[in-house]
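With one protein chain withheld, the remaining protein chains of the complex are depicted in position.
Which chain is which? They are A and B, in the order written, and residues in each are numbered from 1.
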């Protein structure tokens, strides 16, 4: 099976496609201003863009792991998630609290999708 | 490759099958009473049920990620895990501490399995 990498830097790739499976790097907001709802919406837009470039889409997400810097923002994150997720095509999901690479980041989402 | 989703709600699916690979949502105890050993046993029973409905089983788990609300309960979680895991068919596993969606949840387990 082929391996195809996207946005490959010296440290990581933003997406890696193996056969029909797409692995995205954990996405944090490129511009981490605003609250959790806003950052989640920004992250989900980045995921849309990356999946599109890989030949996938949000309708084909298999699994999502959501890391929140503060679990008390669970409802605020879901406000953006619920407005975005593809009805009838929701992925398996796990959401936990974890400090992220910088204090400006309030949410990080890692996704596995089908091509 | 086909995608099949189970228990799909407005936010997530409890299981997603892509070809021969099964992704379960992070499972927390449906009735989160009791200690970590009891909650872990309950979660593992939920995993058995979900895998069975997907045409898989604990003998075919590939990878498990275990989140403990308090890492000091590592041994208490393992008490239930060790009693449950299929001898000779143990998955790759990672266990870390993370606060979960509500304080009543002491353990969450996310699984990838083969169909």
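Throughout what follows, contacts are C-beta pairs under 8 Å (C-beta built on N, C-alpha and C of every residue); 3 or more make two chains touch, one makes a residue touch a chain.
Computed from a predicted model, the values in this text were never measured in an experiment.
S.K.: If the hidden chain were put back, which of B:42, B:76 or B:98 would touch it?
M.R.: Of the listed residues, the one touching the omitted chain is B:98.
S.K.: What is the set of chain A residues that contact the non-displayed chain in the whole complex?
M.R.: For chain A, the residues touching the absent chain are 1, 3, 5, 8-16, 18-19, 21, 23-26, 65, 67, 98-101, 108, 110, 112.
S.K.: Residues on chain B that touch the omitted chain in the whole complex?
M.R.: Those residues of chain B that touch the unshown chain are 20-21, 60, 62-65, 71, 74, 78, 81-82, 85, 87-98, 112, 114.
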